[in-house]
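Read the structure below first, then the notes.
Left out: one protein chain. Kept in place: all the others.
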Amino acid sequence: MKLLRSCMAAVWLVLLVPVAAMADNRPEFRIGTVNSVTGGASAIAAGAVSAIDLLEQKLAADDSLPFKVRFIKYDDGSDPAKAINAVRKLAQEDKVHIVICCTTTPSSMAVNKIVEEEKIPNISLAAAASVIEPASERRFTFKTPITDRLMLDFTLDDMVRKGYRRVAFMGLDDSYGEGGWVEFNALAKKKGIEVVAAERFSRGDTNFTPQALRVARHKPDAVYFHAIPPSAALAHETLKRVGYSGPIYHGGGAPTPAFLSVGKRAVEGAIVGTAALTVHKQLPDAHPLKKAVSDFVKIYDGHYGEGKADMFAAQAYDAVMIPVRAWSKVPAATRGGDLVQARAALRDAIENTRDYHGVIGIFNFSPEDHLGLDSRSTFLVTVKDGRFVLLER
Amino acid sequence: MDLQTALFLLADGLTNGAVYALVGVSLVLIYTTTRVVNIAQGEYVTFGALTLASFIEGAIAPVVWVVGIGGAVSLALDVRQAILNRRSVVRPVAQYAAIGAVLAALTLAAWHTRSLALQMLAALALVSALGPIVYRLTVEPKPGSSTVVLVIIGVGVSMIMHPMALLLWGPDPRSVPAISDGRLPLGPMDIAYQSLFVMAVSILATLALFAFFRFTLLGKALRAASVNREGAQYCGIPVVLAGRLSFFLAAALSAASGLLLAPLVTAHYEMGFVVGLKGFVGAAMGGLVNYPLSVAGVVTLGALESFASFLSSSYRDALVFALVIPIMLWRNRHAQEDLDEH
Partner (left out) sequence: MNTERLSGRTAIRASRGPWVMAMLVAVGLVLVSQLSTYYVGLLALMGINALVCIGLSFVLGTGQVSLGHAAFVGMGAYSCAILSRDFGVPTLLAIPASMALCMAVAYVLGRITLRLKGHSLPLATLAWGMAIYVCFVAAIDVTGGASGFGDVPPLNVFGITMETRGVTLLAWVCVGLAYIAFRRIYRGRVGRIAKAIKAQSVMATAFGADVPAVKMKAFVLSAALAALAGCFYAFYMRFLSPTSFAIGASFNYLIMVVLGGAAHPIGAIIGAVTFVLMELAAQYLFAKALGMPGQMETMLFGAVLIVMLLRWPDGLLTWLKPREEIFEAPDGHAAKLPQVADARPAVKRVDVKQVTKRFGGLHALKGVSISVPTGRITGLIGPNGAGKSTLFNAVTAVSPATTGEVRIDGAPLPRHVRDVIRTGMARTFQHVQLVPELTVLQNVMIGGYIDGRAGLVSSALGLDRTEEAVMAGRARAALKQVGLLEAADRPIGSLPLGSQRLVEVARALMSRPDVLLLDEPAAGLRAGEKAQLVELLKSLRDERGMAILLVEHDMELVMSCVDHIFVLNHGELLAEGDCHQIQTNPAVISAYLGTEA
């Protein structure tokens, strides 16, 4: 009995010891990443995880950098509490220089406080603008994904230009869809567009007819979807089937190969907001984004297969390369010196990044803007013959 | 809401219900023969659909490895049991070898063929084989476990199978061709032929199971095995075989549901969970013991979902789940008269 008890205690200790033994200060550049590898957001995180794995290999083989890059990767299981734990662990135990967290907006919002407390720079992969606003309170948080607001602004302008006054919204019922809805609603009001219907559906739904029916009944001038495949394509298909024949727009989560393979003929004619990645082949060679995107696609597709590169991977790619580049700008003495100062220097270096041609877009960070993207990075494409085709501005 | 819309929604609800029906029926099957409340049943839907998708893409479905390893472990356990009981080791080995051979043959054939039917058959066989493996590993060691323990074991199985699907197939949805792409016009609305197939298979399966368990001796024997395990054993009813067989059948039915559903909504790793949950709710409305009632339950649930979706798509699930409770209360009261305390 007693023996068993002490064995149990020993087992508990053994579990704790490796956790405690991580403190180790080597002259390397440590990047901590927290992604939703499991849980509800894992579909969104998959691309990011692949990109980070790819970069880990690429940077390990890269001798031109004056430092080693080491990745420490954790999974938050789509749970903000775990994200907080992971970030704290990365900052306090693993002593990383920068954190890349998180996949979802709620997790990113939850770790904001920790990031400011620990004074460690963070690059978020979440879609909402609220992650980095107000900039005065979020000094250490940056993000690479195009915000819903930026993309919607561009998309809604197109609707205004074409004279669509009455628009319906259909989106996912999770934080991704909700983020889109909030921005859509606010921007629509500002631009004088009337939102005639707002319907929600789940990622795992097998049936979209009721929502589609309701939207079709209002006979809107245009319908906007904020979802990811397969539900984005399936709901689109259902909408057409119940008799709506007008223009259909999609948000930034849709332009993936899966959208086309799931939607097939039904999504012909859809207008999708996207970044340069989707149509880089159709960009003129002189376009500022062409080179960065093509290089990325070559590396990524070369490793994972033709056509695999998507926005989520691109966002993560930029999220790693920006700090790597910024770190080289930090003086070597600071790099090897006190961790707190090193992190602060890194933060400043990132904030001073100007005109960086990333894969997602051209980044211009500033103390007021921790996204740094503008409409040069947003594009509208349409689905034609089963491919995404660039729409001229 | 006008009449046309209401009809649309009703037809929609029936289609929904048909999707959940096969899962609901498999849950009833498992419960009536083993008293296990299998929360993880939806995962077989996912696995069935994704395995078919793999075959269609011309790859060997990764589930083969799972079946292989699981089968090996089960064989090892069975052999050990045979040795402990001083029975012939040859029998279990021969049985497993035979089944393994059949599965391997089907897999190879499906890998090289273009025939949709053969691919579906192979996918069905492979995923159905998972059923008895799960039973062997999680229920058979302790058949007398309490409800709580069995429910949590079901949760554990779900925790293994759900991420496994993501691990084996990735998050991207995959297309699966339908048996028939057409749609049947019914007045102002139309229903996909594929949906009709789903409904037809569900009805057939329900009738078959109902008849089997109500009218045949074997069916009654299997039911007896779940009510009083020891007593059934003394009567010579092969209780262990009953358990494995019912898990096999249940897995087959759920996998079939996945195969038929995939063309409509694509095969992706999350498709099964919600279907499993709603099938469970629907079946429970029928008390988990009654086939026709459980089909009625899932259809009711499907219709409720359809109308609730129309009324308020944000609160849809809240409405549906909240409405489950009064239905259960009503059922419980009617069941009181002939139910002894449990």
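When the chains are written out, they are named A and B in that same order, and each has its own residue count from 1.
Here is the rule we go by: a residue touches a chain if its C-beta (ideal position, glycine included) is under 8 Å from a C-beta of that chain, and two chains touch if they have at least 3 such contacts.
Because the structure is predicted, anything quoted here is derived from the model rather than measured.
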| item | value |
| --- | --- |
| Option from B:11, B:166 or B:262 whose C-beta touches the chain left out | B:166 |
| Given B:4, B:88, B:147 or B:233, the one touching the chain that is not displayed | B:147 |
| Contact partner of the left-out chain, one of A:107, A:124, A:261 or A:378 | A:107 |
| Residue touching the undisplayed chain, where the options are B:58, B:156, B:182 or B:231 | B:156 |
| Residue touching the undisplayed chain, where the options are B:67, B:237 or B:288 | B:288 |
| Footprint left on chain A by the chain that the document does not show | 1, 4-5, 8, 12, 15-16, 18-19, 37-40, 72-75, 77-81, 84-85, 88-89, 91-93, 105-107, 109-110, 112-113, 117, 128, 130, 173-175, 177-179, 182 |
| Missing-partner contacts on chain B, residue numbers | 37, 137-138, 141-142, 145-149, 151-153, 155-160, 162-164, 166-167, 280-281, 284, 288, 312, 314-319, 321-322, 324-325, 328-329, 331-332, 339, 341-342 |
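Convention: only the chains that are shown with their structure count from here on.
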| item | value |
| --- | --- |
| Separation of chain A from chain B, taking each centre as the mean of its C-alpha atoms, in whole Å | 36 |
| Footprint of chain A on chain B - complex, ascending | 5, 8-9, 12, 15-16, 19, 163, 166, 170-175, 190, 261, 264-266, 268, 270-271, 273-275, 305-307, 309-310, 313-314, 317 |
| Of all residues in chain A, those that touch chain B in their complex | 38, 42-43, 46, 173, 199-207, 209-211, 213-214, 217, 229-230, 234, 241-242, 257-258, 261-262, 264 |
